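A single protein chain has been omitted from the complex, and every remaining protein chain is retained in its original position.
Then we have subunit A:
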Amino acid sequence: MNAIAIIEYLIVGIMILSAVLAVEWRDLLAAAVGMAAVSLFASILFFMLQAPDVAMTEAAIGAALSAAVFIFAIKRTQRFETEEEEKPGWWVRW
């Protein structure tokens, strides 16, 4: 296994980790940061797979603009996912 393969495995691993964290975090601002991280690592992967056009578009749209749009939307709504106050029945939780 050469160095580039190791770096690629590392980037894919970090990307999967940030994707899992982006859906797991209850703080939506942190989730937006996780989404931007997924975009960033996807952009690096596109670059390593020799697709610079796609990498530039992914970096410009995914990491900068869509994160900004998500953050503006969070600013105008609420920042935390709310847990239900009283426990609903099993058919809701299911």
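Basically, a contact is a pair of C-beta atoms (placed from the backbone, for glycine too) under 8 Å apart; a residue touches a chain by one contact, two chains touch by 3 or more; residues count from 1.
Simple rule for what comes next: contacts and distances are computed from a predicted model.
**Q** Looking at UniProt, which of "Exosome complex component Rrp4", "Cation:proton antiporter", "NADH-quinone oxidoreductase" or "Coenzyme F420 hydrogenase subunit beta" names the chain that isn't shown?
**A** "Cation:proton antiporter"
**Q** What residues on subunit A make contact with the chain left out of this view?
**A** Spelled out for subunit A, the touching residues are 52-53, 55-57, 59-61, 64-65, 68-69, 72-73, 76, 93-94.
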